[in-house]
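For this view, one protein chain was removed and the others were kept in their places.
Think of it as A and B in the order they're written, each chain with its own count starting at 1.
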Amino acid sequence: MTALYQQYRNQILFSLMAGLLILVALIQSLSVSLTILNLCLISAIMALGVNIQWGYAGLFNVGVMGFAALGGLAGVLISMPPVSDAWQAGGLGILLGLVITIGTVVTCLFAWSRIQHLRRQRYWIIAVIIISGYALLRIFFDPGADAVESINPSVTGYLGGLGLPILVAWPVGALFAAGIAFVIGKVALGLRSDYLAIATLGISEIIIFFIKNEEWLTRGVKNVNGLSRPVPYEIDLQQAQWFQDWAMAIGMPVDDASAVFVKVCYALLFIAVIGILLWLSETALKSPWGRMMRAIRDNETAAAAMGKDVTWQHLRVFVLGSAVIGLAGAMLTTLDGQFTPVGYNPLRFTFLIWVMVIIGGSGNNWGAVLGGFFIWFFWIEAEPIGLWLIDALTSGMDPQSAVRAHLLEGAAHMRLMTVGIILLLTLRYAPEGLIPEKKRL
Amino acid sequence: MTDFFNALTLLGNFLIIPGLTYGSQLALGALGVTLVYGVLRFSNFGHGETMAFGAMVTILVTWGFQSLGLSIQPLPTALLAIPVGILATVILTLLIDRFVYRYHRERKANPVIFLIVSIGVMFFLGGLIRFIIGPGDQIFFDGTRFILKAREFKQMTGLNEGLSLKMTQAVTIITAVIIVAAMFWFLNHTRTGKSMRAYSDNENLALLSGINPDRVVLITWILVAALATIAGTLYGLDKSFKPFVYMQLLLPIFASAIVGGVGNPIGAIAGGYVIAFSELILTFAYKKVVLYLGPDNMELESLVQFLGTDYKIAVSFIILVIVLIIRPTGLFSGKTI
Partner (left out) sequence: MGFLLGEQMTGGYGAADILHDCSIGVEKGEIAVIVGPNGAGKSTAMKAVFGMLPLRKGHVMFDGEDVTQLKPEERVVKGMGFVPQTHNVFTSMTVEENLEMGAFIRTDSINDSIAQVYDLFPILKEKRKQPAGELSGGQRQQVAVGRALMTHPKVLMLDEPTAGVSPIVMDELFDRIIEIARLDVAILMVEQNAKQALEIADKGYVLVQGQNRFTDTGESLLANPEVRRAFLGG
């Protein structure tokens, strides 16, 4: 029995997952099941990104939320139409601000390389450059930003995007995340593991603050709605003759059929992406490069002694993994059709992804994907299951009882507790996760 | 001269008193993080939730006392309830240590594994707290609201600007001073406290000296639970109690501990105030202060503010990141208590 399980473990576990989704389709509805599936797929991609960093290289990145948000931002900047009034009103100031920022950074880097011989003074010199650059920035940039934000604030109040198809945003989101990851990696990868964790957590919070507050770019807490779609709209489908015929043929109301159709389209797109990513990651793992990465992860000192450039390899892996997370972030905004900066919180976008990787099996790509599916499914379904459970358990109680009401109300929070318990149990009894890393030579 | 005192009052009211209050809250939180780091050698991501748990129990007991008509006017009833909160939190942390951390400690697990374990604890506690008290805002403050009202101050001094001191602010600062003093007395002058420092400094030598590691770990968790409950309750009294806020508080607390030098209690306290004052100094609008101090007919368009108020919390992260890059050991070299 166990031997059979060992041999077909992946197939069994993934079939089980499929079974759960089918069960939801039967009990709740096909549409709910597909919604969960789509988010499972995106979660799986985020988990893959984290697994590249943690599983391949042992890098502890707790800034997942920031990279996902950057990907989401790409969705806005690529797909929304440009707001020409805003560009006219404040575009110049904002562009000047950009030039000043770049100028300050370049001056800093140049100065830093020239004043290495000065000891304490060099920090002061850099501080002076940064402060004067910042003052300049505020003088030129602020009026521009204010002007942009005052243009029709209830509808736009920001610069808008490039008006390109949203699929372009996916690779761009990956690029955004990769760019920031490069900078973070350059400064933070030398730190010991738990400092890296806290540094990335801090940086991801800064990214979210920036996105929430720089309204000229992102509309901040006012959200950006109505992002374009890579798939047809339900309303168009419902009016198309061929679709009505098709819906009739499969015996489904046209409304439901259109919703299902759109979700299936998304799912197919996401599955294609996940397929490509899995293929790439598996190929990379089997390559000599993958072997080297594992060597570095398992014994950094020895690998360094053998002449491997550990820091450079870590930086590459960090950038790659973050790019994958950024891609997933862009996909998520696409699926939602809107960009909501307040929605990014570390519990859901960082720690939950980590739980997926640990439970799925760190170091194993299939494990990360399964973890993404399993945990997301649970995250969504824990509430109805918990509610049902408590309802069943307290059915003997007086329906007016305050205790029962409190328990039913609290059921929504059961999932936090359950996820915590699952994580703790996994770390203790199955630290390798559901699908352990393959022992390779 | 009056202008000068007006400017000073303004700074006192909006910078110094709030800075001392917030700094005290951060310092108490950071002290807990630093103790865990020094003795158990990992970054405890569950500390924010431990604070929330302690505050929650205190709130429930406060409500109980209030309904019984028990009070210590003009002080908030919550102060009376804190010991119960501490007791409950001590039991909780000891149970968690027994069933979660001890296993990994015996296996001498990597600090990163401990960190992930503490994330699991964070999830569990977060759920438990929301399950018991709900995710919403809870009010449990009672007693006198102000010790010194701005209006009274103006009448007293004849200045344009008022200085006010809230009861919660005074309670926070005084409690923090007492707790910190007691903590240092314990660490520096008692046998048990010294054995904790020794264990944190050099585990092997401590074992050779006959110091019992289980006892050190036990005492550490008790202290951490007490500090967390007090810090959590003071923060809840001063601002408001909302479970989500405590998770957000985790980062400024870590920032305080690291800026001061993680593992170093003096550093944790200094770090708390550094972070609190940096946040306020960088986001305070100095317009009125400049107007008072400048020439009489001066006019000013701008708010004279380094960073928008929205970026308040981001300041702590920026300082954290800068310190991690320039001087990872912190202002006071850390790693031991």
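The rule is simple: contacts are C-beta pairs under 8 Å (C-beta built on N, C-alpha and C of every residue); 3 or more make two chains touch, one makes a residue touch a chain.
Every value quoted in this text rests on a predicted model; they were computed, and no experiment measured them.
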Among the displayed chains, the hidden one touches B
Of B:Thr2, B:Thr144 or B:Ser209, the residue in touch with the unshown chain: B:Ser209
Could you tell me which of B:Arg41, B:Arg105 or B:Lys194 touches the chain that is not displayed? B:Lys194
Chain B residues touching the omitted chain (full complex): 191, 194-195, 197-198, 201-202, 204-211, 336
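Criterion: only the chains that are shown with their structure count from here on.
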Cα-centroid distance, chain A relative to chain B, in whole angstrom: 31
Of all residues in chain B, which touch chain A in the complex? 42-43, 100, 103-104, 111-113, 115-117, 119-128, 130-132, 134-135, 247, 251, 254-255, 258, 308, 310-311, 313-314, 317-318, 320-321, 324-326, 328
Touching residues on chain A, where the partner in the complex is chain B: 58, 60, 123, 187-188, 191-195, 197-199, 201-203, 205-206, 209-210, 212-213, 346-347, 351, 354-355, 358, 409-410, 412-421, 423-424, 427-428, 431
